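A single protein chain has been omitted; all remaining protein chains appear in their positions.
Read from first to last, the chains carry the letters A, B, C, D and E; within each, the first residue is number 1.
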Amino acid sequence: MKMPMGIEGLDRMLKGGLLEGRNILLSGPCGSGKSTLAMQFLYNGAVRYHEPSLYITLEETKKKFYEDMAGFGMDLHEAEKTGRFVFIGGPIANIRSYMDKVDANFKNMVEEIQEVVKERGIKRVVIDSVNLLTMLAKNDEERRNALAMITNSLSALGCTSLLISETKEGSMDLSRYGIEEFVVDGVIVLYLVRQRNKFVPGIVIRKMRGTNHDKEIRYYEITDKGIVVYPQETVFMSIR
Amino acid sequence: MKMPMGIEGLDRMLKGGLLEGRNILLSGPCGSGKSTLAMQFLYNGAVRYHEPSLYITLEETKKKFYEDMAGFGMDLHEAEKTGRFVFIGGPIANIRSYMDKVDANFKNMVEEIQEVVKERGIKRVVIDSVNLLTMLAKNDEERRNALAMITNSLSALGCTSLLISETKEGSMDLSRYGIEEFVVDGVIVLYLVRQRNKFVPGIVIRKMRGTNHDKEIRYYEITDKGIVVYPQETVFMSIR
Amino acid sequence: MKMPMGIEGLDRMLKGGLLEGRNILLSGPCGSGKSTLAMQFLYNGAVRYHEPSLYITLEETKKKFYEDMAGFGMDLHEAEKTGRFVFIGGPIANIRSYMDKVDANFKNMVEEIQEVVKERGIKRVVIDSVNLLTMLAKNDEERRNALAMITNSLSALGCTSLLISETKEGSMDLSRYGIEEFVVDGVIVLYLVRQRNKFVPGIVIRKMRGTNHDKEIRYYEITDKGIVVYPQETVFMSIR
Amino acid sequence: MKMPMGIEGLDRMLKGGLLEGRNILLSGPCGSGKSTLAMQFLYNGAVRYHEPSLYITLEETKKKFYEDMAGFGMDLHEAEKTGRFVFIGGPIANIRSYMDKVDANFKNMVEEIQEVVKERGIKRVVIDSVNLLTMLAKNDEERRNALAMITNSLSALGCTSLLISETKEGSMDLSRYGIEEFVVDGVIVLYLVRQRNKFVPGIVIRKMRGTNHDKEIRYYEITDKGIVVYPQETVFMSIR
Amino acid sequence: MKMPMGIEGLDRMLKGGLLEGRNILLSGPCGSGKSTLAMQFLYNGAVRYHEPSLYITLEETKKKFYEDMAGFGMDLHEAEKTGRFVFIGGPIANIRSYMDKVDANFKNMVEEIQEVVKERGIKRVVIDSVNLLTMLAKNDEERRNALAMITNSLSALGCTSLLISETKEGSMDLSRYGIEEFVVDGVIVLYLVRQRNKFVPGIVIRKMRGTNHDKEIRYYEITDKGIVVYPQETVFMSIR
Partner (left out) sequence: MKMPMGIEGLDRMLKGGLLEGRNILLSGPCGSGKSTLAMQFLYNGAVRYHEPSLYITLEETKKKFYEDMAGFGMDLHEAEKTGRFVFIGGPIANIRSYMDKVDANFKNMVEEIQEVVKERGIKRVVIDSVNLLTMLAKNDEERRNALAMITNSLSALGCTSLLISETKEGSMDLSRYGIEEFVVDGVIVLYLVRQRNKFVPGIVIRKMRGTNHDKEIRYYEITDKGIVVYPQETVFMSIR
C-alpha cells in the first residue's frame, strides 16, 4: 500500500507515495530544506490523512521549530491538539550525558520511541537527524548497528519513517558516513546544485525498493507553503 | 561448462553465462539494482533451469524482500515450495553478537552454509552483501581471509556464486575496500552514470577468468520484470 | 521580529535582517572581512539601534582591533562610552591554560558570557572565532557539544549572535570541521572567488531558518566604510 | 643477454626481451590480463625456449588456473610433464597461519623457493601476486624489506622474474603501496584506459634498467591465444 | 604608521608599506624567493631607513646565506658592521635537542629573541621559517599556541615581523598546517603559477588588517637586485 507524502510533485515522482512500513533516508546539504520537507510529510499525515505522526529531534527546540514551521503555514500547536502529532526532543547540549541518563543505553531510547509509537498508534515517523547518532558511534560497525536497531524496530511496528541525514557541502555523498543508505529501503536526495551564481535546489529519488519511480533530478522551491516540487522541471548539473 | 543467468542481454554479454563453480563479484552503488539482478540469477536457476539456489542476506527481512521481488514478477513463496529455492537471513541488528552466537567464530557461518549447500544440492548462491563481512574485519588481511574462506568453500562444493558489494557513491571503485576483487574469478559492475539531469544505468563485465566476454558499458533498465540488459546499447560516461 | 544588521545590501538580501534570538554562522576564508562585517552588525546595533552589543574574541588585542575598526569608521572607544558596546578578549597565547584558569571548565566561560549578557542587557553577540574552540575539542562529539552549549545559552537569553568560522583556503566548506553548521539557525558565507588574476568577494545566504531570503551569490567590497554589499550584482564562480 | 618473453609485440617493444637475472614489476588493474601475460612468459620459456619455469601463486587453485590457461591454448599439464614447468600454490585462506606453518618466518618461504630454483634449474619465475605479501607487512619498511629479500635472492640465483602487482581501479599508480617499484629493475604497466563507453587495454614499459625500449602506450588484446601486443598501435589517454 | 618594505612595487601594492607593530605571514612554495624578499625588507630597513633589523633562521648557515644574499647585491657583513643588522641562527641538525638545550622550553627561545630585540632596539624581524616550529608541535592547538606566543611578544615590543611559511608544491594553501594564518595581521602569498612550460612568479596580498591594498596577483622577478615586483602586470592562473 502506498502512503502519499502530501507533497504533490514528489508523490507524482513516487507514483503515489511511499510504501507503508518502509524506512527512507532523506539526505541533503545544509539549508536544502530537509526538516521542512520531512515535517510536511508528518503534517499532511496528521491533518489531511488523519494518521498519527511523530517528530523526533535531538537538535531543535520546540519553540524555534514551531515558529519556523508556522512560517511555512504549518500550525503545529493545532496539529498537536488533534492528538495526531507528537513532538519529542529539543536540543541536547551534551549527547553522551543524555544517553547516559536514559540508562547509558541506546536501546532505551529505541524502547522509549517504541512505547510512544504503540500508545499513540503512530504511522509516520521522522528522525531529525541521524547525524548525531552516527557521530557518537565509535566505528562503522557500531554506526550500522545503531541505525539498524532503529529502522528494524520502526518497520516491525508498521511505521513509515524518514531518517534525515545532512551531507557534506559540495559532495555527492548520500550520507555522512556512507553507512546510512545500507539500512534503509529508499533514498531521497536533495541537492543544492552549484551553478555559476547560485545554488539551485534539485530532488532525486536515488533508490526506492519495491516500487517504480521517477529517475531524474527535479527542481523544487522552498516557498512560504513549504517545499514545492516541480516533477516536470529538470535540474542540470555540471559533470566533472 | 557455462551456466546461463537467465537475463538474456547479460548472458549474451557473457557469451552464454557464467562458468560453473566460479565466484563473481557483483558491485554497484546504492539503488543500482544489485539485489534484483542477483535474485533473477537464482530465480531463473530454480524455476527455469531446475537448479537449487540459495540466497543469503544479513540485511533484509524475508517479508520485505519477498514483497519487493514479487514487484518484479518473482514469486519466491512459490519458488520455495518447489524445494529449489532457499532463503537464509533477515536483518541482523547487532552483527558482532550474532557472530558470537554462531560460536564466536566466522568459520561456523561458513560451515552452516556448506551444510545447506550439501543437503539441498545447491548450485547457485548469492551473498547479499559482503560489505557487512568486510566491515567487521579489523584490517585488509582479515578482510581478505574472510572472503577467501567463503569463496574457496563455495568453489570446492561446485557452487557458482554472486557476491554483492555496494560501492561508494560517485566512485569508480570495484568494491568497498579494494580487496574484494582479489578473491573472485570475475567482476560485473553496475554503474549509475551521472549525466547532467539523471543517473543512467550501465553494466560492464570488468573481468571474467576463463572466458571471452563483451567489453563495453551497456545500458540496462530496472523494469517490472526485473533487470533488462540491452547488449547493443552503449552508455557513454564523461571522462575526467 | 527581524533585527536589521545595518548593512543595507545584506539586510535587503535578508528581507529586513536577522530573526531575533537566532544563532547565525558567518563563515569565510582568511582575509574575506568576517570580523569587519560582524563588527558592523554590533556597531550599528549599539550606535544606530541602541541595542547593547558584545564582541568576544580570543584572538585579537583590543588595541589592534580598535585601530583596525577605526579604519572602517567605527569608533569603538566612543561606542564603549555609550555603555552599549562591550569588548571581551585579547589574544590568548595558551588556550588550554586559559581554559584551566577559568576553572578547567568550558562551562565557566559560558557562564561568564551569560553573566555579562544579563547584566548589560546584551541583544547582539559576536564570537570571533569558533575555530579555537573547535580546535580544542578532542572529537566531533565534543566539538558539537561545546558549540551547542554556547548557542543554546545565547538563544535562551534572547541574544541574536554571529559565530565566526574561518574556512580552509580554496574549499567550498561551510566551516572548519563540518559540524558548526549543525547547531545554528542560519549560515552566511563569504567567498573569495578565485578568478584568473584575483580573488573576487561574494556573499551568499546559504541557510536561514524561519524566513525567506536572497539565494544568489552577491558582490561585496571592503571599503573604508566597512563591508558594502551589492544585492543586485551577482558573482560568477567557475564550476568544476 | 636478452631473454625473449615469446610475446612478439612486447619483445619488439623490449628490443628483444628482458635482461637475464633481472626482476620486473608487472602491474595493472583487475581484469587487465596480468596472470595471462605472465604465464605466457613462462609457457613460452618452458615449451619454446626449453628454460625451466616456475609459477608461484598464493591466490589461485591449480585446477581453476590450468582450466583458464587452457582457454588461452596453454596446456600446463603437458608443460609440467616436460619437467620444465613447476606450479607452486593454490589459494591460502588464512595467510598468516600459512606463514606461521612455514616456520612463522617469511625467510622460510624464500628458502623454499630458492631450493626449488636450484633443484630444477629454474630460469624464469612469476610471483602472482605481491599484493598479499605487502598486505601482510606492518609498514613501508617491512614491505620494502620483504620484497627486497625475494628479488635479491632470485637475482642472485640468476632468475629472471615477473612480480605481479594489482593496482587500484582508475589510478595511475605503479603498484599498491608505491614501494614495489623501488626494488625492481623494470616496470611494465597494463592500463585499462577508460574511454567514454569501454575500457581499452594499453601496455607501456615505464622503466627498464640497462636497455633501451619503446616509450609509448601500445594497444593489446586478450585473445584466445593469450595476450597479443600491437607495437605499432598507440592508445590515447585523456589527460586531466 | 606605515613602514616601507623598500621593494617599490610591493610598497605600492601595500599603499605605502606595512603597518608598524604587525605580524605578516609570507608564504610560498619552494624556490619562490621568500627568503630573498624577506631579507630585502630587513636590508632596506637597516641600510636605507636606519631601522635595526633581525633575521632569525634555524635552517641556514650564516656563511651560505651571506653568500647567497651578496648575489642579490646585499652586503650583510657591511650591514652587520653598522650595528643595525643582526643574524641569529645557522642550521640546527637536531631541533628537539636544540630546544632542550635552551632549557627544554620553547619559552626560552622567545625570551632570547625578546632580549635581543630590546637590547638592539630592533624594529623589523624575519623568522625563516615557521615550518620547523609547527613541525615540532604535537597538534593544532600546540602549533597555534607556539605561533601566538611569538607573534604576541613581537607585537608587544613594537616589532613589525615577517613569518616565512613554505607551502606544499602545487597547492593553493596559505600555510603548511592551515593554522599559521590565524595568528597574523596580514598574509602575502608568492605563487609559482604552473603554466604549460614553466612556473611564473606571482604575488598577491591576501589579507592586510587595518589598511587598504591591491587585490590582484602581480608579476614579480627574482633578479640580481633581488625581488622586483611589477604592480601593473597581472599574472593569470588557470581556474580548475
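Convention: a contact is a pair of C-beta atoms (placed from the backbone, for glycine too) under 8 Å apart; a residue touches a chain by one contact, two chains touch by 3 or more.
Predicted model, so just to flag it, every value in this text is computed and none were measured.
Enquirer: Of the chains you can see, which ones touch the chain that is left out?
Expert: For the complete complex, the undisplayed chain touches D, E.
Enquirer: Contact with the hidden chain only, please: which chain D residues?
Expert: Listed in rising order, the touching residues are 21-22, 140-141, 144-145, 148-149, 152, 155, 172-174, 178, 181-183, 185, 187, 204, 206-212, 215-217, 234-240.
Enquirer: For chain E, which positions touch the chain that isn't shown here?
Expert: Against the missing chain, chain E presents residues 30-31, 59, 61, 64, 67-68, 71, 91-96, 131-132, 135-136, 166, 168-170, 194-199, 224, 238, 240.
Operating definition for what follows: only the chains that are shown with their structure count from here on.
Enquirer: Determine the groups of chains connected by touching when chain C is not counted.
Expert: A, B, D | E
Enquirer: Name the chain whose C-alpha centroid is farthest from the C-alpha centroid of chain E.
Expert: So the farthest one, by centre of C-alpha atoms, is B.
Enquirer: If you average the Cα atoms per chain, which one ends up farthest from chain C?
Expert: Ranked by distance of C-alpha centres from chain C, the top chain is D.
Enquirer: What rotation angle superposes the Cα atoms of chain A onto chain C, in degrees to the nearest 5?
Expert: Superposing the C-alpha atoms of chain A on chain C needs a rotation of 60 degrees.
Enquirer: Compute the distance, rounded to whole Å, between the mean C-alpha positions of chain C and chain D.
Expert: So the centre of chain C lies 60 Å away from the centre of chain D.
Enquirer: Could you work out how far the Cα centre of chain D sits from that of chain E, in whole Å?
Expert: Here chain D and chain E have centroids separated by 52 Å.
Enquirer: Give me the residues of chain C that touch two or more other chains.
Expert: Residues 238, 240.
Enquirer: With chains as vertices and touches as edges, which is it: line, ring, star, complete or other?
Expert: If you draw each chain as a dot and join those that touch, you get an open line.
Enquirer: Pull out all the chain pairs that touch, please.
Expert: Inter-chain contacts occur between A-B, A-C, B-D, C-E.
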